[in-house]
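Presenting chain A:
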Amino acid sequence: ADKKLVVGFSQIGSESGWRAAETKTAKAEADKRGIDLKISDAQQKQENQIKAVRSFVAQGVDAIFIAPVVATGWDSVLKEAKEAKIPVVLLDRQIETKDPSLYMTAVTSDTVHEGRVAGEWLAKQTGGKCAVVELQGTVGSSPAINRKKGFDEIVAKNPGMKIIRTQSGDFTRAKGKEVMESFIKAENGGKGICAVYAHNDDMAVGAIQAIKEAGLKPGKDILVVSIDGVPDIFKAMSEGEANATVELTPNMAGPAYDALIAFKKDGKAPPKWIQTESALFTPDTAKAEYERRKDAY
Partner candidate 1 sequence: MTASTAPPSAPLLAIRGLSKAFLGVQALDGVDFTLRHGEIHALLGENGAGKSTLIKTLTGVYQRDGGTVALEGREIAPRGVEEAQRLHIGTVYQEVNLLPNLSVAENLFLGRQPMRWGLVDRGAMRRRARAVLQPYGLSIDVTAPLGRFSVATQQIIAIARAVDMSAKVLILDEPTASLDAQEVAVLFKVMRTLRSRGIGIVFVTHFLDQVYEVCDSITVLRNGRLVGERRTAELPRLDLVAMMLGRELEAAAHRIDLGPAEVDSRPPLASFKGFGKARSVEPFDLDIRPGEVVALAGLLGSGRTETVRLVFGMDRADRGEATVDGRTIRLKGPRDAVRLGFGFCPEDRKKEGIVGELSVRENIILALQARQGWLKPIPRRRQEEIADRFIRLLDIRTPDAERPIQLLSGGNQQKALLARWLATEPRLLILDEPTRGIDVGAHAEIIRLIERLCADGMALLVVSSELEEIVAYSRRVVVLRDRRHVAELRGGEVSVERIVAAIASETPHAIASETPATGSGAEVRQ
Partner candidate 2 sequence: MTLSAPGPSRNLPQYGALIAVLLANWLLFPDFFAIRLQDGRLFGSLIDVLNRGAPVALLAIGMTMVIATRGVDLSVGAVMAISGAIAATMTGAGWSLPAVLAASLAAGLLCGLWNGLLVAVLRIQPIIATLILMVAGRGIAQLVTEGQIVTFTSPALAFIGSGSFLTVPMPVVLTIVALAVTALLVRATALGLMIEAVGVNRLSSAGAGVNTPVVLVAVYVWCGLCAAVAGLIVTADIRGADANNAGLWLELDAILAVVVGGTSLLGGRFGLVLSVVGALIIQAMNTGILLSGFKPEFNLIVKAGVLLVVLLLQSPTLTLFLPRPKGARPIGTVKPPVAPTSGGAKP
C-alpha cells in the first residue's frame, strides 16, 4: 500500500476571508485525496514562511506548497528544498527567480490580468468615459501593485477614463469605508465620481456603505467594481449595490494536488504555470453564485 503523501503548506496567514477560504479548501481537497496536509501559518511574515519551509525540509515532507507573501527572496530556501529533492508548488502568487527549476509548478491567477478584466468591464460599461476613484490594497503588497497595473493599462487606452483619486484601504472593510467617505467629500459630495474600483471585495463592501450613508445609490450613482468574488459581494450585487467582480478562486490547492499526484505516480512534470480562470461576474448571476459559494467560505 502507498504511504500517505505528506504535504507541507506554508500559508501567509488569514488576513482576509478569501485567504481563510483558500486554507479551508486546501484542507478539504487534501482530505478528498487522502493527503496528509501540514499547514504552517506565517502570520503575514516572509521570514516565518522561510522558517516554515526550512522546517518542512527538516521534517522530510513529500512536497511543499507555498503561498508566497512576496515575489522575491525565495531562491536560497528553495535551493535547500531542491537539494533535499522535495518538489515545491507555488499557490496563488508567482515568485521572481532566475532559476525556474527551483519550483515544480505555480497554480495562480494572473493578478495583472484581473485588473485588466475589471478595467475592461468598466470601460465597456461607461463607453470609455469615467472618473474613477481607486481603493488600493496594502501599499507594497503584490496584488495591490499588480491589480493597479492591469487597471492602469486599460485607463491608459481610454482617454475618457481617469483615476481622479487613489488611496490605500489596506484591503479592509473599515479602511475602505473611511477612505471612500473622504473621496465622496473631496469630490463634491460624490457627484464627481462615476465609479469606484476596489482592489478587493472587502473594501468595496465598505465603500458601498459609505456611498449609502452619503445619500447616494451604490451601483447606480456610483458604479462598484472589485476583485476576488467573495460571497458578500455577490450578495451586494444581487441587491443591486455592486456591479461587477472578478473572481479569484480559493481552490488553488486542488489542481496542485492533482499535479503532484501525477508527478509522484509517473514522474510527469506538470506545466510551469497552471493558470486559474479570472472570470467576471455581474448582477444577473449573482444570486445563484452567492448560494453556491456561501458554504465554501
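The rule we apply is simple: a residue touches a chain if its C-beta (ideal position, glycine included) is under 8 Å from a C-beta of that chain, and two chains touch if they have at least 3 such contacts; residues count from 1.
How were these candidates chosen? In short, all candidates are chains of the complex that A comes from, given by their letters.
All values derive from a computational prediction rather than experimental measurement.
Candidate 2 is the partner touching chain A in this complex, chosen from 1 or 2. Interface of chain A with candidate 2 (complex): residues 13-17, 19-21, 23-24, 136, 139, 165-168, 170-174, 177-179, 181-183, 185-186, 202, 205-206, 209, 213-215, 232, 297.
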